[in-house]
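A single protein chain has been removed from this complex, and every other one stays in its place.
What follows is chain A.
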Amino acid sequence: MLKKIVPFACVIVGLTSCSLDDDGDDVIIDEIQIENPSSYTFERDGASTVSFSGQTTRLRMGDELLAAMMDDSSTLEELGAMYAHEEGAADFSDADLNASDKNLLTKTAASVDYFSTNSAEQIAIRADFNSWLQTQVEEVFPNWNTVATAGVAGQLADGASTRYVNAQGLEMNQVFNKSLIGALMVDQAINNYLSPDVLDAGDNPDNNGAGITEEGKNYTTMEHKWDEAYGYVFGQNADAANPNADLGADNFLNKYLGRVEGDADFAGIADDIFQAFKLGRAAIVAKQYTVRDQQAVIIQDKISTIIGVRAIYYLQQAKLELEKESPSYGTVFHDLSEGYGFIYSLQFTRDTSKEAPYFTKNQVDALLAQLLGDGDNGLWDVTPETLQDISETIANAFSFSLEAAAN
């Protein structure tokens, strides 16, 4: 018994005190050393074992789809095909994306932990994404050159920018974008690839233990699964080995990791996530799965924090503008459209003490109904009190304060 506890205690001390710094000091557990490199660089026989090209591909598909949502000549068929791309179809401007057998739809609400036996919610969530594309094409595009008013889709000024909203004041491109961060990037990273059910599936532990790589590849399946989680966070950074040098490299999770890192109340979160990914990956190489799973918990916590913080941030920013004497509705709606997507994404977060999302789908649906429910015209009618109320509800579920997230 004691023998089991001692190595565990060593790791805890190592993690919470000084032995893990940027230089990647090694961690010693019960005679077994985890070689923790200073960057996310792992090799076997002199060649890299790190691979997450499939994640990078999906991030780029997302970029093209978002751009197409803002081109009012796009058809619903075109947008739908970009979302549910099939190998070889000429859906994108990038030939590599067209050739890919990957797509966004089949990874939406698709994690093993949350959706393997939850088809009903998976179907409902995918229907939401399709409905946002449909609203953009059928409601917003026809009013592209109309000034939006309560109950009428169209465009609004937000400072020097122009925002295109539906009749309820929602920007569908923002709703789609920010909801996809939860439903795809977060869900896949923390509820799928970091899950022991995925990492340890089938023969993975045996193969990883024996150093048996996938056919034609230089990595074990377990190594690759971990890297796929990493790819959803860092898949478009210039230097994959040291990704935090250019935070904000995509339109998805990485961008908002950068934003939360920029909030003094949360500074350090980017390095915390990076260090946990790195040590966890090193632990897989060293076959130290307890350490691996401890790092997974850290990542799950921190990534969930990003979603909670940004949901509150946008609600509070919108509230500030809304309380002005003559608020700019374009500014308010832009913030709230982003906020809507981050609230939607809360159902994909993970409270690691409960192994469950901070808000269930039903709770999220209720928050979104509340956001649009102050009158007949959705955001046109929303009150500062409602924004405050939703903000408090979210903050109460997390360990950080509303004030910390608000600025």
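Methods note: contacts are C-beta pairs under 8 Å (C-beta built on N, C-alpha and C of every residue); 3 or more make two chains touch, one makes a residue touch a chain; residues count from 1.
Just so it is clear, contacts and distances are computed from a predicted model.
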| task | Select, from "Secreted protein", "Phosphate transport system permease protein PstA", "Peptidase M75" or "Multicomponent Na+:H+ antiporter subunit E", the UniProt-recorded name of the complex's unshown chain. | result | "Peptidase M75"
| Full-complex contact with the absent chain, from A:A90, A:A127, A:A157 or A:A356 | A:A157
| task | Determine which one of A:T135, A:Q174 or A:Q316 touches the chain that has been left out. | result | A:Q174
| For the full complex, which residue in A:R58, A:K302 or A:H334 touches the chain that was left out? | A:H334
| In the whole complex, what residues of chain A lie against the chain that is missing from view? | 145-147, 155-157, 159-163, 174, 259, 325-326, 330, 334, 338
